[in-house]
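Heads up, one of the protein chains got dropped from this complex, but the rest are sitting where they should.
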Amino acid sequence: MQGMTIIVKKITQIMAPVIFLFGLYVIVHGHLSPGGGFAGGVILAAAFILQILSFGSILPSLRREEVWLELLESTAVMGFLVISGLGLLLASFRIFFLNFINRGTVGQLLSGGIIPLENIVVGAEVCAAITTIFIALTVYQDEVTQ
Amino acid sequence: MIVYILCFLLFLIGLYGVVVKRNLIKIIISLAIMEYSVNLFLIMVGYISAGQAPIINEEVSRTGPFVDPLPQAMILTAIVIGLATTSLLLAIAIRLYGKYGTFDIRKINHLKG
Amino acid sequence: MRYVVLFIIMMLLWLAFTWNLQTPNLIVGGVASLLTAVLFGRSFLRNTVKFFQPQRYFWIIIYLFVFIWECLKANFDVAYRVLNPAMPIKPGIVKVKSTLKTDIGRTFLANSITMTPGTITVDVIEDDFYIHWIYVSSEDPKVYSRKILGRFEKYLKRIFE
Partner (left out) sequence: MNSLVPLFVIVPLGSAFLMVIFGRLIKHLSKILVTMMLLFLLYLTFYFLYNVTEPQIYEVGGHAARNGVPIAIYLVIDGFSKLLLLIISLIGFLSALYALSYTRQYTAEPKFYILFSLLIAGMNGLVISGDIFNIFVFLEISSIAAYALVAFGIEREQLEASFKYQVLGGVASLIILLSIGFIYWQTGTLNMADISAQVAGTGVFFKFVAVLLITGFGLKAAIFPFHSWLPDAHSSAPSPISAMLSGVVIKAIGIYVILRLFFNMFAINYEISMTITVLGALSMIIGSLLAIGQWDIKRMLAYSSISQIGYVILGVGIGMLVLVRGGDIKIAALAITGGLFHLINHAVFKGLLFLGAGAVEYRTGTRDMRKLGGLNEVMPVTASSSLIASLSISGVPPFNGFFSKLIIIIAAVQAKYYFLALLAVIVSIITIGYFMKLQKYTFFNKNVNFPKIREVPFSMAFSQILLAVLCLGLSLLVIPDVQKIFLKPAVDALINSTAYARVILGY
């Protein structure tokens, strides 16, 4: 895939970190405000997709990235399962999805028990998944047009 | 009530597109329209006029009428599922294009039944 | 260097987003900014020394006023052309050579031209700007390049070079 003009590239250089940071903000504040893992993860993926779109890419590097993203995605899902499965192991109630951490006070950043943790792994998962989808479709397109 | 009917109409428009259109991409778009209509319907199911956003913090009192948050959670899940199905459909469509060189469903007829 | 600058900018942005100074927020913000800096530092702007030169910030403020003034003028100009029954327009694409050397400067110049009504940057190739203009008032390259670029170029040169 080819890159775009100098204008898009420069703006991407400046804006991609900002978009990424905003995605992190949305994920971390998922239990306090609208948003959360999925929405934030999509924003994170947008930063990466913007970079790929504006700077262009070559097939081998895309394939390499796909491997890493797949790994990240599965690790994140495993993290989700482990966090929610810990309730089965740790607590005396043996409940899946048990909120076993102290929930704190409403409105604070550090509150909500396991929900922020789950938001973070969901965010990583969604980011990896959407970037993977994008890369996979790009790879297919390149294969088809060649 | 009219809004619900319009929603159902949108659903039917999507269904029409799925049944009638011959282009793979147009079929996918029609499916997406159907999905949006269902999502719209769900969000209206949970809507209460003059209801607050269902976030509890210091400013919002706990007593006021809240919009039902459950349909919103359902929609988020449905959107994620829709993302997965749409991307899988697009991937298959691209692969089909690679095999046949066309998006026209009349020319993609390897299977008879 | 780039990484550090990016980290600092991101931290400031984080504080602007959240607007509180409690310890957990600072720690989470620090981690988030660090992650961003590590991931995006490689592709961030080069020559980050310029961020530490205060005279550039002064020229940015000056430039803002200049830009707003030019924008206003261009607005009225376009409004006049649109509302006039005779429609005195003479559209065309002109090729202008810029004296700006850095890519970031060219980007901002192109964006400024696009944002002023009446002119749109169609493409930038090296230092040639292809600009669509609502009223091509002159055929002479010197005249029109001064008319389009001259008003922004000298400030941008101060800011970015």
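Chains: A, B and C, in written order; residue numbering restarts at 1 for each.
Here is the rule we go by: a contact is a pair of C-beta atoms (placed from the backbone, for glycine too) under 8 Å apart; a residue touches a chain by one contact, two chains touch by 3 or more.
In this text the structure is predicted, and so the values were computed from the model without any measurement.
One chain is not displayed; in the complete assembly it touches the shown chains A, B.
When the whole complex is considered, the residue among B:6, B:20 or B:70 that touches the unshown chain is B:70.
Counting the whole complex, the residues of chain B in touch with the unshown chain are 11, 14-15, 18, 24, 27, 31, 34-35, 38, 41-42, 45, 70-71, 74, 77-78, 81, 84-85, 88-89, 92-93, 95-96, 99-100, 108, 110-111, 113.
Listed here are the chain A residues that touch the chain not shown: 67, 70-71, 73-75, 77-78, 81, 85, 87-88, 93-99.
Heads up, the rule we're going with is that only the chains that are shown with their structure count from here on.
The mean-CA centres of chain A and chain B are about 22 angstrom from one another, to the nearest whole unit.
Between the CA-based centres of chain A and chain C the separation comes to 31 Å, rounded to the whole angstrom.
Interface residues of chain B facing chain A in the complex, by the touch rule stated above, are 53, 55-58, 76, 79-80, 83, 87, 90-91, 94-95, 97-98.
Per the touch definition, chain A reaches chain C in the complex via residues 5-7, 9-11, 13-14, 16-18, 20-22, 24-25, 28-29, 47, 51, 55, 108-110. The part of chain A that touches chain B in the complex is made up of residues 32-34, 38, 106-107, 126, 130, 133, 136-137, 140-141, 143-144.
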